[in-house]
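With one protein chain removed, the remaining protein chains of the complex are shown where they sit.
Labels run A and B following the written order; every chain starts at residue 1.
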Amino acid sequence: MKIMYWALPLAAWVLSPLMLGIINRVKAFFAGRRGPPVWQLYYDLFKLLQKASVYSKSTSMVIRVAPSVVLACMALCTLMLPWGELQAPVTFVGDIILLAYLLGLARFATVLAALDTGSSFEGMGASREVQFAALAEPSFFLGMLVLVLHFGFSGLSDMVSGISLETWHTSGVLLILVGCSWFVLLLAENSRIPVDDPNTHLELTMIHEVMVLDYSGPDFAFILYVASLKMWIFAALVVNLVVPMHSLTPWLQAPVFLLGIVFVMVLVGVVESILARLRLQQIPKVLLGSAILSLIALIVRLMG
Amino acid sequence: MTIISVLLILSCLLLLGSSRLHVAIRVVAAQGILLGVLPLIRAVGDIHYGIWILGLSTIISKGILLPWLMTVCVRLSGIRREIEPFVGFGPSLLCGTALLGLAVWITTRLQLTPAEAPLVLLTSSFFAIFVGLFLMVARRQAITQSLAYLVLENGVYGVGVCMSLDFPFIVELGILLDVFVGVFLMGNLLFHLDREFEHLDTDKLTELSDLSAPATAVEEHA
Partner (left out) sequence: MELFILGCVIPIVLGVGVLSISRSKAASWIAAFGVWLGCGIAAVPVISALAGHVLAPLQIAWNMPGGSLSFGLDGLSAFFCLPILLISPLAALYGCTYLAHEKKPLGPASFFYNVLTASMLLLLAARNGLLFLVVWELMAVSSFFLVVFDDEKAHVRQAGWTYLIATHIGTAALLVLFAIMGRQANSLDFDLMAKAGFSPAMATALFVLAVIGFGAKAGFMPLHVWLPEAHPAAPSHVSALMSGVMIKTGIYGLLRILTLLGNPSAAWGWTLVVIGLVSGILGVAFALAQHDLKRLLAYHSVENIGIITLGIGAGLLGLAWHQPTLVVLGFGGGILHVLNHAIFKSLLFLGAGAVVHSTGTRDIDHLGGLIKSMRWTGVTFLVASAAISGLPPFNGFVSEFLIYFAAFSGVRAGAPETVVLTIGIAGGLALIGGLAAACFAKAFGIVFLGEPRSSHAAHAHEVGAAMRWPMVALAGACLGIGLLAPAAVKLVLPAVRVVAGDGAESSAESVATAMRSLTGIAYASAGLLLLVVGLFVIRRYLPRGREETATGTWDCGYARPTPRMQYTASSFAQPLTDLFRIFLGTRKRGASPAGFFPQPTTFETQTPDAAREYLFAPLFRLIDRSLAPIRRMQRGRIHEYLLYIAIVLVLLLLWKAGGRS
């Protein structure tokens, strides 16, 4: 049974670039275009891994080490994700705290690599990135608190394995509220509209995109792959929370999980197509709003 | 009922954070409809025609009539957005969080059992009252202030529905009359303010006071 536990991380490592392709396809559909093939990111990664790299003279070892650090953090995070009742390979009480802080370490490395280039564009992106991250972390932890309050404090795998249809009957509102809150965080952390535009490269709109301007070749391949892994991690958290896996037979859980992730990706694509990007000053309000959603969930849990 | 309470809280937060008047009016209309549906849900199994009339009249007056009046006012004066308020929109949200905590604290102090009153609904109603008061103080536009008055009234209504089921019809009529008079007066005021001063910033009403320099009031007229 232990080997089965590695199936989800393996699925994450193999399938995550596909998910970004799905989002792009959905956005193209809304725009009336045909769009790139869903396998496009695989082609890009393959092409980039074969290129040579170009480094800026202003940089030091920080930008050379950063892609490895970021990929290591994300890989370790995928090892901590459960799916339904199937446990993650790495699980212990409080592992969700480690997950949040590993994401923080990845962000720290990215920001430092951006400052390493000595470019004011990247400094701008880094500055905005740390601002939004500082506001997004409490929101994530408040959502975590609702989970802990409802399911008891244990490893992530144990906490979500009990979500079933009965849970939806009794406390469906909680799951929806925290799910919405974490979905907003997904949009913020993965640089999706309405927080950030992943397609443009103007300094007015960039937060994450601008920090990777000076990567090339295999480094850039690592960074793109990490972006897809990060999207998978957040989507997996939302799917684990919202889908009542406990009520399904074990064999059905894996396909339903994957379908869930695809559905989240489609939802992200729809949201990106419908909404416009917010002004930068509005984004702290959005993050505060997602924190308040978790607070409301807490209140409902306490009062009802 | 939990869903209605959560939607009530979310609508109040939206009012705190948004600066566009059309959005605010629609949100208050939605609140009115939610609160109209509320006694029907509360009285499931025990519905008699009084409850139906109560619910329907609430929906019509708070959800349709008054918002329509507001929209007419807004269109007549041509205002689209809230001008820079005393408390910015981000800090308003933070204050909203604090007010939510206050509402929770008050509800727990009352020490009611869930059988007597649904606690989440009570919390959200108190929150609506506080948000209404806050918006009246913190915003400059007269229209927003009358909207805030409506929100306050929604909160009071919510508390009333929580506490008892057989709500005397007369009291409800009285409350509605209150609202009507309030809105009527405010509408009048808006119209006059607009005509005399060509803007609706209630903060500038201080210039009417004898204590301030009369020269500025003369300049405004000219």
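The criterion applied here is as follows: a residue touches a chain if its C-beta (ideal position, glycine included) is under 8 Å from a C-beta of that chain, and two chains touch if they have at least 3 such contacts.
All of these numbers come straight from a predicted model, not from anything done at the bench.
Engineer: Using the touch definition from the top, which of A:11, A:41, A:144 or A:235 touches the missing chain?
Structural biologist: Per the contact definition at the top, the residue touching the missing chain is A:144.
Engineer: Touch as defined at the start, partner being the missing chain; which of A:41, A:69, A:86 or A:248 qualifies?
Structural biologist: Of the candidates A:41, A:69, A:86 or A:248, A:69 is in touch with the missing chain.
Engineer: Hey, which of A:8, A:26 or A:102 is the one touching the hidden chain?
Structural biologist: Once the missing chain is taken into account, the touching residue is A:102.
Engineer: Can you say which of A:18, A:41, A:86 or A:126 touches the chain missing from this structure?
Structural biologist: That would be A:126, which touches the missing chain.
Engineer: Name every residue on chain A in touch with the hidden partner chain.
Structural biologist: Counting only chain A, the missing chain is touched by 49, 51-62, 65, 67-69, 71-73, 75-76, 90-95, 97-98, 100-102, 104-105, 107-108, 111-112, 115-121, 123-124, 126-128, 130-131, 133-138, 140-142, 144-145, 148-150, 153, 213-214, 217-219, 222, 284, 291, 295, 298, 301-302.
In this text, only the chains that are shown with their structure count from here on.
Engineer: Name, in rising order, each residue of chain B that touches chain A in their complex.
Structural biologist: 2-3, 5-6, 9-10, 13, 17, 89-90, 93-94, 96-97, 100, 104, 107, 114, 118-120, 123
Engineer: Considering the complex alone, what residue numbers of chain A touch chain B?
Structural biologist: Chain A reaches chain B through residues 173, 177, 281, 284-285, 288-289, 292-293, 295-296, 299-300, 302-304.
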